[in-house]
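Missing here is one protein chain; the remaining ones are kept as they sit in the complex.
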Amino acid sequence: MTQTLILIQCQDAVGLVANVSNVLAKHKLNIVTMREFVDIEHGKFFLRVECTGNVEESNGLYSHLKAVLPPNAEIKINPSHKKRLAILVTKEHHCLADILVRHYFNTLNGEVCAVIGNYDNLRDFTERFDIPFFHISHENKSKEEFEQEISLKLREVAPDYIVLAKFMRILSPKFVSEFENRIINIHHSFLPAFIGANPYKQAHDRGVKIIGATAHFVTNDLDEGPIIVQSTKNIDHSYDVQKMRRAGQEIEKAVLVRAIQLITEDRVMLNGNKTIIFKA
Amino acid sequence: MTQTLILIQCQDAVGLVANVSNVLAKHKLNIVTMREFVDIEHGKFFLRVECTGNVEESNGLYSHLKAVLPPNAEIKINPSHKKRLAILVTKEHHCLADILVRHYFNTLNGEVCAVIGNYDNLRDFTERFDIPFFHISHENKSKEEFEQEISLKLREVAPDYIVLAKFMRILSPKFVSEFENRIINIHHSFLPAFIGANPYKQAHDRGVKIIGATAHFVTNDLDEGPIIVQSTKNIDHSYDVQKMRRAGQEIEKAVLVRAIQLITEDRVMLNGNKTIIFKA
Amino acid sequence: MTQTLILIQCQDAVGLVANVSNVLAKHKLNIVTMREFVDIEHGKFFLRVECTGNVEESNGLYSHLKAVLPPNAEIKINPSHKKRLAILVTKEHHCLADILVRHYFNTLNGEVCAVIGNYDNLRDFTERFDIPFFHISHENKSKEEFEQEISLKLREVAPDYIVLAKFMRILSPKFVSEFENRIINIHHSFLPAFIGANPYKQAHDRGVKIIGATAHFVTNDLDEGPIIVQSTKNIDHSYDVQKMRRAGQEIEKAVLVRAIQLITEDRVMLNGNKTIIFKA
Partner (left out) sequence: MTQTLILIQCQDAVGLVANVSNVLAKHKLNIVTMREFVDIEHGKFFLRVECTGNVEESNGLYSHLKAVLPPNAEIKINPSHKKRLAILVTKEHHCLADILVRHYFNTLNGEVCAVIGNYDNLRDFTERFDIPFFHISHENKSKEEFEQEISLKLREVAPDYIVLAKFMRILSPKFVSEFENRIINIHHSFLPAFIGANPYKQAHDRGVKIIGATAHFVTNDLDEGPIIVQSTKNIDHSYDVQKMRRAGQEIEKAVLVRAIQLITEDRVMLNGNKTIIFKA
């Protein structure tokens, strides 16, 4: 039987779950899982419903839902096609490799359409998986020129999401706004600790007993965008910066790939500068 | 506004969520959180709904729900009074102490009505919290006599649940059946590994790299009842049995108190020999 | 057989382990565990040795060790008497309760000599364990007067360490310097994130997916002292500030009591603004 996915985001009100589930029942859609969240502080309602039954034959589902929801409700029906992903990298391989392996074995609910590197060293690995690799160097270019080249290439490959898989250049507001809410970054610290450059160096200097990583949407405030996934690992005094980095890379790739999975399965909804995550 | 809790367990069918949420809407009960689970393999439906609105004024809520659900549906409305708990102990203090401290500070959604020990050594600690302690020794008694004494005392204090907080005597089928689905045990291993006596000794002999604990309902099959909570901790070769025990005690008390919280908040539903846990 | 503990901290040099183990062998002390750390960056050597054999009969052990170590080496032999602890609290009970329960059951390698609260609400609980509780209010006093009263009381009870078990007043440099390297605080965030007041509020506003706690030595830089223990827990969007606080309290008490255990077992050595922890 066909699976249908419905995402709703609107102002909170009494009876919303009843209203929606009524409409679904009338369209002979059987609810498999229904997850909701009410942001009481801001009076906002979020809903994710998976149901069985053919939505194609459900003429007017969108307008029937619209009719029982508050004005300005955002409704998405079946957004869950295979998302196209462009991966931006610098020199480190661990996040990219994890993504490409999952892509090769079809365990990623997404289509990697291109890898763009400001260095060329990950070309060989990428091409072993028959994924196009584009080397766009930042050298001898203004940030604007550099970003224009990337932007041009991105428009060509037309990704749904841009994944910064240890891409070590800070993006300009102009670039970020072109791909608003569509750029995902992995930061190698448990944000908001150690914002900015060299977080493992910062962590070592501070003598912390945990390290971590954070996958987040990119906004114009450096490392301040909505957090999607975070994870940490205990360390001790014997970890120098290099050992932190190696241990951290395991966390980074796990966190980033988890964020990609959540996004490609339409489990992430934005709520201001926060995320609502409806886990499987 | 009053909070209402509804638990439903029945055969699965199309439109159950819609049916229930309709009835709630008609009774002017606004859904705050709704969590459902469908056991597809056995065709069973489980629902937990928290709503606001006064159910007292909702005449006929039970029968209106009954009317839209499959035959033999189990419906519980507002079961969530403060549960009465009787704690059975032997000599070890760590689980009992954690429970009594939370009870003293009112962070446990339950009322400890009695502590029964087959040794007397935890009396002083228990009585410091003004909780009645009853010493019922197993010595020089048949198992039947011993259990009759406990049973008599339990009928007197009338608990909703009996918590075996490191009670080291195996209970007979007769005793277990008298308090069916109401006895919670903490076993000091990650079941089904190391069933029976001396799990840390067994774990040490096997050379495992993790230890753990399991809170479960007690049935007549030793250590085979429905599991509620489990947790583990990494260890290494330097752990002798004594060090395992000490480290394990931290897990045991955390796991048991978590199980008690889940049960007293009516978040645990039985599904054959398994549990459905609707976490907060 | 008697257990002897030796702690050494000095400039790094070739052959230090050999030198020390030779001296121990000559004194017929048999090494049970030897843990060392070399801070290569700063050329510093740290050693913790547990050995069997009677050090009392080992005339001259200190001077023999001194003779084979670089100048200015710090040597501690058998520092591990039961440490005296004074606990400072405000209103929250969870850390205090965990400490007092362990103290009652003799599982803490320390002696709680006093609890001092700037509110009186934890008196009843404390006195149930026959521990003296002193109410020293901060109200209608200058910080100086307030701290002088505490300081007076502390000199009277003469603790080895002062544990801030959710003591919510910031201490002055003068007070801190009086008890240098002897004040342990629990901060309710994974430092250096969310320094200062209301870390759970800050965490909620930022939309983090982890919360945590940090036990650290108190220095004059707020929340910047050497970190002893940190731990985190995954959360999601459903955690409001209150739920974060409740979940956080479980981490806080585990982290603080772990730090106390490490300190009372002489497993913590200071290395500038960092700690070396020789775990069991």
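Per-chain residue numbering starts at 1, and chain names A, B and C are given in the order in which the chains are listed.
Going forward, a contact is a pair of C-beta atoms (placed from the backbone, for glycine too) under 8 Å apart; a residue touches a chain by one contact, two chains touch by 3 or more.
Everything numeric here is computed off the predicted structure, so don't read it as measured data.
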Among shown chains, those touching the left-out chain: A, B, C
Candidate in contact with the missing chain, chosen from B:Q9, B:T126, B:N185 or B:Q230: B:Q230
Hidden partner chain, touching residue among C:V17, C:A67, C:A158 or C:A197: C:V17
Subunit C residues that touch the omitted chain in the full complex: 14-19, 21-22, 24-25, 28, 30-34, 36, 38
For subunit B, residues in touch with the removed chain: 37, 40-41, 190-194, 206-210, 212, 226-232, 234, 236-238, 240, 271, 273-277, 279
Contact set of subunit A toward the excluded chain (per top definition): 93-94, 97-98, 101, 104-105, 107, 125, 128-129, 238, 243, 246, 250, 254, 280
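The working rule: only the chains that are shown with their structure count from here on.
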Overlap residues in subunit C, where contacts from two or more other chains coincide: 238
